[in-house]
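Okay, structure first, notes after.
A protein chain is absent from this complex, but the other protein chains hold their places.
Moving on to subunit A:
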Amino acid sequence: MEKKSRISRRKFLAVSTGAAVGGVAAGAVVGGLAGYFLGSSQAAPAVTRTVTSEVTRTVTGPGATVTTTVQAPAKRLKVGYIYVGPVGDYGWTFAHNDGRKFADTAYKNVDSFYIESVPEAQSAGAIESLINQGADLVITTSFGYMDSTAEVAAKYPDKYFVHISGYRSGAAGNAPQNMSSAFAEFYQLYYLNGLAAGAVTQTGVVGYVAAFPIPEVVRHINAFVLGANYAYKKRTGRNIKAYVSWLFSWFDPGKAREAAVALIEQSNADVLAFTEDTPTTLQVAEEYTTQKGRRVWSFSHYNDMSSYGPNAHLTGQIVHWGPIYLDFYRMVATGTWRTVDIWTRIGDYMPYRWRRSPEQSTAGQVDGTLQLGKLNPAIPSEWQLEIKMRYEEMKELLFEPFSVDGNLGEPIRDQKGEVRIKGSERADRDMLWNMDWFVEYIESELPR
């Protein structure tokens, strides 16, 4: 009995003093942190609030006798998004969040909300949180969410799901009918970047900082190198040389920096393309150009990153997910849902997809889901015209990078010398989706 000591007043006081002191200290630290985030985060909730109040006002107008609990006349659409990174990553997730804002602004009668930085292993629960929050449509924006999206879709057959960058959908026959998949495909833009690279390279060597050795990245590398070879060979008669450095991560600025420096220093590359979610590679190119007296070029990836390397920015690949999202909003809201497997290329979601003359080309403007980055004036004007011509041709699918045409009339061979594309062939979707070989101009090996 006696051994169990009760809490004495003194102890209690000591403890609560400790708690108070600790609380104040922690409060100071954490408060400082909160202050730091204040600027960026206060804007979002504020905007949402004004929108809601506007709706209430418009609704209370017609309902004279009804109390203030009137609902909006048409059911307000609710859309939830799952993001893999923070919305401020200035890469992949930033672009998706831009797409969300675009679709919301265009559609108006919608409330959208999102959960960011969701790890793959926790995505199923996050998706269910959105459903619980009343979402009619859930859009999951990373490859790693594919299985969990299909799983939750099977559990909620009256809700709709869109997964970005995967291969499971009702349309493809490997997911429930209420699941669609969508992707904005870059290989055409990478080819155009390659043309720009081949037009400016002095060393005849291009580098690629690559995320994962998966078909998506492999076809982008191949397209880039094919384009670079096209321009470089036409200029000099020699083949381009290309080196690839793998990060095994989508987001790793530290490794990307090391890889970019190695490609410049060891491989003598002077144009660097990349698949990584930050502007790091472009920043490295900028440093070499402005501080180390060595001209190195790089690109925009997913967003216009030109401000990160004003002197090193050649062009780039930029995406606008908004039109795709808007399409799904409309389908869900109007009850015209159909499971689809969308793979947008240049020309898709454009109101006007006829080919224009190179002088009137919309290359570089916001048009459809894919945008070519600003063309640096350092690209010789004949190559600027050639790039624009190819862009315009691709709107009508008159030109395909993975064709003999895209390789100066030569068949496309892999590293072993095996002919992969010849005659009038074009890479079909199956070949693009399963691409596991490098074109002959690449010196690095493809890890298996």
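Simple rule for what comes next: a residue touches a chain if its C-beta (ideal position, glycine included) is under 8 Å from a C-beta of that chain, and two chains touch if they have at least 3 such contacts; residues count from 1.
Note that in this section contacts and distances are computed from a predicted model.
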Practice task
Just go with whichever of "Probable chemoreceptor glutamine deamidase CheD", "CheC, inhibitor of MCP methylation", "ABC transporter permease" or "Chemotaxis protein CheY" UniProt uses as the name of the absent chain.
Solution key: "ABC transporter permease"
Practice task
Taking the full complex into account, find the residue in A:Leu77, A:Ala103, A:Val118 or A:Ala427 that is in contact with the omitted chain.
Solution key: A:Val118
Problem - Hidden partner chain, touching residue among A:Leu130, A:Val296, A:Ala333 or A:Leu375 - result: A:Leu130
Fill in the blank from the handout: Only one of A:Pro215, A:Pro358 or A:Pro380 touches the unshown chain, namely A:Pro215
Problem - Absent-chain interface as seen on subunit A, which is shown - result: 4-7, 11-12, 14-23, 26-27, 30-31, 33-35, 37-38, 40-42, 44-46, 48, 80, 86-87, 113-122, 124-126, 128-130, 132-133, 143-144, 147, 151, 167, 212-215, 218, 248-250, 433-436, 447-448
